[in-house]
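All protein chains but one are shown in place.
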Amino acid sequence: MLRIIWKRVTSAFLVLFAASFFTFFLSRIVPNDPALAYIGGKTTAADEQKVRTLLGLDQPLPIQYFKYLRDMLKGNWGYSLSTKQPVLSEILRRLPATLELIFFAVGFALFLGIICGIIAAKKPKGFASSFIRIAAIAGISVPAFWLGLLLQLLFVGKFHIFPATGEFDIDIKFTNPIHHITGFPLFDSLITGNFTALTSGLKHMVLPALTLSAYSFGLITRMSRGNLLEVLGQEYINVARANGISERLILFKLALKNAIPPVITVTGLSTAYLITGTFFVEQVYGWPGIGGFAANSLISVDYPAIMGITILGAVGYLVINFLVDIIYAKLDPRVKL
Amino acid sequence: MITKVKAGFTFIRGDIWTAISTFILTVFVLVAVLGKWILPYPSEGTGTANVDHLHIGPGAAHWLGTDELGRDLLSRLMYGARSVLFTSLLVVIVAALVGTVLGLMAAFFGGWIDSAIMNISSLFLSFPPLLLSLVAVSLLGPGLKNSLIALMISWWPWYARLIRNEARFVKLRPFVEIAESMGVSRRRIIFRHLLPNVTSPLIIQFAADLGTVILAAGSLAFIGLGAQPPAADWGLLVAQGRSVIFDQWWISTFAGLAIFLVVLAFNSLGDVLRDHFDPRRSK
Partner (left out) sequence: MNTVLDIKGLKVDFEIKGRKISSPIRGIDLSINAGETHGIVGETGCGKSLTALAIMGMLPANALRTGCISLGDVGELTPENIQQNRGNTISMIFQNPHSAFNPVFTIEQQLLYVARAKGFSSDESHALFPDRLKEVGLVEIHRILKSYPHELSGGMLQRCMIAMALLSKPKLLIADEPTTALDATIGGQVLTLLKRLQKEQGFAMLFISHDVTAVARVSERIAVLYAGKIVEDGPTAEVLGDPQHPYTKGLLGAIPSRNKARGTLAAIPGTVPSNTLGMTGCAFKSRCHLAVPQCDEEPNLTPHGHTSVACWEVRT
């Protein structure tokens, strides 16, 4: 087990190295002058030079890169050009909101996806099955940003059920402020018994989570259905039937455990895809998470922030893949880590 | 020839959903190719504003309504189809070409070439999809050309890895060894033996990727990093309609619907191809 972790950590470092190199490289060869971007506006040449020295931009490139790597490992990820705050703290501040959003999105996709997969596998030729298959392809084909807008149009604009943007009602901060224990707003409001905030949060969560879950739902449904069908055709299912085990037990216990592991893999894959999905969904819904921050950083070419986001993205992807591998090995005894 | 066409028809007709997808794609390609000549409102489609016709919803004169500059939305969408189709084709073709060549080389030569190519590909692939494109576009500067370059950069590793694995599988088969031992030239082996056997996974990936790239390019445009106004890129149109979504809902809705339908059709086609070429592989 330790050997696996070691292997992962070393390849993780390689990836992060590559990530930082990639962003650093691109940021230095492009025409935009980082110094100007930082100051942004009417300045004198002397000011520009001061900024340049301040940001260390007058040093030779390899030294800049080395300094950057060293700082990064120390926890200094630079300062965001737009907010002027340390990048790392900006990211950490916004992380919980995004993590909660991803949690709900993936949870919903898994729940509905597996159920649909089971329904479609039980009666492969039926109408429900065809409908579910199309819904799955639709899920992977729908543009997240468009779906978000559409849902807003319908449920906010037309039906007035859900709120349009934000994570909570604005006045919650005053009327029922959340006591932060873990730093995760919804979770904290749950464990502190702050139900007004909780309901407000949940109401705000519905549309963004639904939007974000579409892609995962599609992949999970497809994989569940396909896999379950294949498993149900296996000899050992027939043998179980011959031994008098009920169809229900066969489906939910014996078949499912075989069909699930690849579904986990696919969930992990789509969660990674979701990371970039949040860039769009959070923008549409004004969600105060990393996605919105990333989107703004990309548009305003905020180099330190972009590099921070890239590192974070790569790390997140690695962690997810690692978790997937562990869960897969736990479920399938034939697989050795 | 007739039998092939007939076979093609049964292949498509077998499933009503496949038929719908094929229909959508045919319409899409026709509109993209015929472009300017079939627009209901040619000048508006290509960008001329018509300030008299602002805020018109879907109706008889303008089937999909007009956009925020009074231009007929249907014409704008039809005009944009060309850019959508050809840009994604370009990206996928280039990525597939580069990736296939590298993949074949890696599979055939093995050794350090294989390691080098595969490690570089893995590095690219260890980032969440689309992230590299987004970062590249941001740093290169917004615009259609840069967004295409960014997409190509992040797409080729998929092909390299896919082709390399498929080709290696083929290469292990005896007939390649036999060819080699008979002195067939390397180039011939690659093109005459390895390549034909990797075409089917290549085609499947190609079809599916067309849809995915359209989605990615649209997303880039939506966020402001892709095609810029006054282009008629569909993602861009969705973004433009966003500020007036609650009043003039038709702009974002129909532009996004166009993306959705086309991507849906491509993905369905990819599925059908996958079933056709290799029903062994699980969906």
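Letters A and B mark the chains in the order given here, with residues in each chain numbered from 1 onward.
The rule we apply is simple: contacts are C-beta pairs under 8 Å (C-beta built on N, C-alpha and C of every residue); 3 or more make two chains touch, one makes a residue touch a chain.
Owing to the predicted nature of the structure, the values given are computational and were not obtained by experimental measurement.
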Partner chains on view for the chain not depicted: A
Full-complex contact with the absent chain, from A:Lys158, A:His179 or A:Arg241: A:Arg241
Residue, one of A:Ile119, A:Ala209 or A:Leu254, that touches the chain absent here: A:Leu254
Residue of A:Ile4, A:Leu99, A:Ala135 or A:Leu331 touching the missing chain in the full complex: A:Leu331
Positions on subunit A where the hidden chain makes contact: 234-236, 238-246, 249, 253-254, 257-258, 331-334
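Definition applied: only the chains that are shown with their structure count from here on.
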Subunit B to subunit A touching residues, read off their complex: 17, 123, 126-132, 134-141, 211, 215, 218-219, 222-225, 235, 238, 242, 245-246, 249, 252-253, 255-257, 259-260, 263-264, 266-268, 271, 282-283
Subunit A residues within the subunit B interface of the complex: 11, 14-15, 18-19, 22-23, 26-27, 30-32, 130, 134, 137-138, 140-147, 149-150, 152-153, 157, 222-223, 225-227, 230, 262, 272-273, 275-276, 279-280, 283-284, 294-295, 297-299, 301, 303, 306, 309-310, 313-314, 316-318
